[in-house]
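These notes concern the structure reproduced below.
Every protein chain of the complex appears in place save one, which is left out.
For clarity, chains are labelled A, B, C, D, E, F, G, H, I, J, K, L and M in written order, and residue numbers in each chain start from 1.
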Amino acid sequence: MNEMIWIVLGSTIAAVFGIAIGVLGPALAMGRAINSALEAMARQPESERSIMRTLFIGLAMIESLAIYCLVIILIVLFKNPLLAYIVN
Amino acid sequence: MNEMIWIVLGSTIAAVFGIAIGVLGPALAMGRAINSALEAMARQPESERSIMRTLFIGLAMIESLAIYCLVIILIVLFKNPLLAYIVN
Amino acid sequence: MNEMIWIVLGSTIAAVFGIAIGVLGPALAMGRAINSALEAMARQPESERSIMRTLFIGLAMIESLAIYCLVIILIVLFKNPLLAYIVN
Amino acid sequence: MNEMIWIVLGSTIAAVFGIAIGVLGPALAMGRAINSALEAMARQPESERSIMRTLFIGLAMIESLAIYCLVIILIVLFKNPLLAYIVN
Amino acid sequence: MNEMIWIVLGSTIAAVFGIAIGVLGPALAMGRAINSALEAMARQPESERSIMRTLFIGLAMIESLAIYCLVIILIVLFKNPLLAYIVN
Amino acid sequence: MNEMIWIVLGSTIAAVFGIAIGVLGPALAMGRAINSALEAMARQPESERSIMRTLFIGLAMIESLAIYCLVIILIVLFKNPLLAYIVN
Amino acid sequence: MNEMIWIVLGSTIAAVFGIAIGVLGPALAMGRAINSALEAMARQPESERSIMRTLFIGLAMIESLAIYCLVIILIVLFKNPLLAYIVN
Amino acid sequence: MNEMIWIVLGSTIAAVFGIAIGVLGPALAMGRAINSALEAMARQPESERSIMRTLFIGLAMIESLAIYCLVIILIVLFKNPLLAYIVN
Amino acid sequence: MNEMIWIVLGSTIAAVFGIAIGVLGPALAMGRAINSALEAMARQPESERSIMRTLFIGLAMIESLAIYCLVIILIVLFKNPLLAYIVN
Amino acid sequence: MNEMIWIVLGSTIAAVFGIAIGVLGPALAMGRAINSALEAMARQPESERSIMRTLFIGLAMIESLAIYCLVIILIVLFKNPLLAYIVN
Amino acid sequence: MNEMIWIVLGSTIAAVFGIAIGVLGPALAMGRAINSALEAMARQPESERSIMRTLFIGLAMIESLAIYCLVIILIVLFKNPLLAYIVN
Amino acid sequence: MNEMIWIVLGSTIAAVFGIAIGVLGPALAMGRAINSALEAMARQPESERSIMRTLFIGLAMIESLAIYCLVIILIVLFKNPLLAYIVN
Amino acid sequence: MNEMIWIVLGSTIAAVFGIAIGVLGPALAMGRAINSALEAMARQPESERSIMRTLFIGLAMIESLAIYCLVIILIVLFKNPLLAYIVN
Partner (left out) sequence: MNEMIWIVLGSTIAAVFGIAIGVLGPALAMGRAINSALEAMARQPESERSIMRTLFIGLAMIESLAIYCLVIILIVLFKNPLLAYIVN
């Protein structure tokens, strides 16, 4: 069962670096969205409601991308379907 | 069946890094689109409806790119057609 | 049939990273196009129709580039013509 | 039990670099969000309340991304589910 | 016929990465062209016709570059002239 | 006990580079936050109190990210839970 | 004739990556040229004729650079003069 | 005791490069903070006191990040806790 | 005559990548020159003649750089003077 | 005593590159600080005294970062505490 | 005379990449010079003569840099003085 | 005494590249400082004296960083203290 | 005399890449200097004489840097003083 070592090692390292790289894009995108929401709010305080609604929809869309990344990594860590070819 | 190790290991690592890199572009593009939607809303609050419609179409187009990426990765993880050349 | 391993492994990894890199450019381009469409709409709300038409044509052209990338990858995954030199 | 060395070594190095890379994006995004909150506050001091509320929601969303990263790393360090294939 | 493996593997990986890198430049160029077309349309709505004509010529020129790239890759995948030195 | 060498060496190098990379993002983010706080203060000297409050909350949030990084590194240096699989 | 493998493999990979890299510069340059043509047209709609003439000359000059690249690659793929030293 | 060579060599090189990389971020952040403090002082000379106070708090926060880095490196150079697993 | 393989392989790969990299700089420079010519034409339509003359001289100078690159590559492909040391 | 070679070689190379990289950040930060001091002085010549005071404090803080780097390198070159594990 | 292979191969590859990299800087510099000449001409059409004179002197100076590069490469290709140590 | 070769070779290469990299940061910082001094002088010619004084102090501080780098390299070239462990 | 091969090969490759990299910085600097000279001439046509004098001094200073680079490379190609240790 020596070969499982490489699977475990590779999956673990990939999971850690994958989530670290995968949150980079969404984090920058969220920073930009919040940035512009605050600027818009400073220029048009009376339309706060529609700005907040747009911001929340946007943050949810961006968060969905980070969730895709997290889901793939959790599948790899907890229930990798490819392991069925080796373990049984 | 020692060679399956490399298939499993390579596919797993590629899937994790692929989704991490693949959400980078769509995330930045979404951040930019939301950014400009909020700026447009702050300059023309009365045309909120058409701004929201354009934003949603744009986010759907960008999301489609992330979905392409997710679909390829799910195919690789759960039902890789190339495995038919090895396993049977 | 040991050599098929490398074909399967290489094709799988290339497919995943190829789609991840291939959506980067179109995603950024779409973000920029939507960005400018929303800015144009905020400056000239009355010409919304022609802006939307130009935006849709542009998004379709950019999407076509991502489709080129997706098609090559699906060919590689499902029906690689080069495999005819090895398998038969 | 010589193979555990590589698991321990790889997981430790990945955990340290993973958290170092993983806080990069959220840190820059937070800097940008605080930046724009302070600018908005300087331009519209009377709407401090709604700016603070938006800023807190945004920081929480960004922090959630760093938490995803931290959680994956703590799982890897303290309770890696993949180790079950090797140790028992 | 062991050497065909490397040809197939190298060509497949090169094709996938080649199209992924090759659409990067045209995508960014198209984004920029559509960007400026929309800005021009917002500043001079009455000259929409000549803007659209220039935009279409430009997009066609840029698309031609992506087509060069696609053609070379399809030649490599389906009818590589260099294979005549090996296969027959 | 020759294998402990690699654990010690890898952990030490990872800890040093990890903290060096991990303070990069928070440092830049803090520089940006202080930058905007000083600009806001120069534009609205009378709202110094609320600017300082926002700045302190923001610096604390960013510092928390650097603390995450420091904590993981101190765990690795002083009490690495993964060593339990090797040493005892 | 084992050595022909490396020639075929190297030439094929070089051709694909060469065209992918070679269209990057011309694509960005075309995007910039079309960009400025559209901006110039929006500022001086009455001088459309001379703008179009300059744009076409410029696009032809840039296209010539991509053609140099394509020609070298087609020579390498279909009629490489250096092969005369090996094959005959 | 040949293995101590690698520990000493790795720790020394890591310490030197770690401090070199670790002061990069704080130095740039300090440059930015001082930059904005001087700009704020030039625009609002009468609020010099509160600008200086904010600047000092900010520089202390940034310096704390460099100190984290220095502390980890001094621990590694003078009293590495991981050496207890090897030396005694 | 086994060593000719490496000459042919190296020269072919170098020629393809050389032309791909070599057109990058001239393409960007041409894009910039055409950009400014169109901007100048939009600001001073009456001095079109002298702008066109300057642009053509500039494009010729930049094209000369790409020609240097093409000439070296054609020498390498068709009549490499260094081959005289090996072949005869 | 053959192993001392690697210690001496590694330490020497690390010291030289460490100081070269370590002065990069502080140099850029100093350039920025002096830049803004001169700009502030040009805008508010009468507040030269407080500008100079702030500049000196800032330069001292940045210089301290370069000194950290220099101190670690001098320790490594002249009195490396880790050598006690090998030499005696 | 097997060693001449490496000289020929190395010189050929270096010559091709050297000219490709060497025209990058001059091309960008020429693009910038022509850019500013056209802008200056659009702002001061009456001083066309002195602008052209300055531009030509500048282009000649930049071209001289590309010529240095071309001369070194032609020396290496046609009359490498270092070959006297080997061939005779 | 074969091992001295590596010391001499490593030290020489490190010294040359160290000084080349080490003057990069100070050179850019000096360029920026002189840049702003000249701009300040053009805006406030009457305060030339205090601008020159500030510029000289700044250039001396930046020069000190380059001197640190030069000193470490001269120590390595002429009187490396670590050589005492090998030579005697 | 087999070892002379490596000297010739290394020196040739280094000379070609050295001049290619060495003209990059001076070329960009010249482009910038000519750029600003033309801009200055467009703003102050009557002070053409002093602008030209400053430009020529500057170009000569920058050219001197490229000459340093060329001289070192010509020394290496034609009269390398270090060869005295080997050849005689």
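Odds and ends about this structure:
Going forward, a contact is a pair of C-beta atoms (placed from the backbone, for glycine too) under 8 Å apart; a residue touches a chain by one contact, two chains touch by 3 or more.
Predicted model, so just to flag it, every value in this text is computed and none were measured.
Residues of subunit L in contact with the chain left out of this view: 1-2, 4-5, 7-9, 11-13, 15-17, 19-21, 23-28, 30-39, 41-43, 45, 48, 52, 55, 59, 63, 66, 70, 73, 77-78, 83, 87. Residues touching the missing chain, restricted to subunit M, are 3, 6-7, 10-11, 14-15, 17-19, 21-22, 24-26, 28-33, 35-37, 39-41, 43-44, 46-47, 50-51, 54-55, 58, 61-62, 64-66, 68-69, 72-73, 75-76, 80-83, 85-86 (touch as defined at the top).
Please note the rule applied: only the chains that are shown with their structure count from here on.
Rotating subunit H by 155 degrees superposes its CA atoms on those of subunit I, with the angle stated to the nearest 5.
The centroid of the Cα atoms in subunit F and the matching centroid in subunit J are 21 Å apart.
Taking the mean of the C-alpha atoms as each chain's centre, subunit F and subunit K sit 47 Å apart. Along subunit F, residues 7, 11, 15, 17, 19, 21, 24-26, 28, 30-33, 35-37, 39, 41, 43, 55, 66, 73, 83 each make contact with two or more other chains. Chain contact topology: the protein chains form an open path, each linked only to its neighbours in the line.
All chain pairs that touch, listed by label, are A-B, A-D, B-C, C-E, D-F, E-G, F-H, G-I, H-J, I-K, J-L, K-M.
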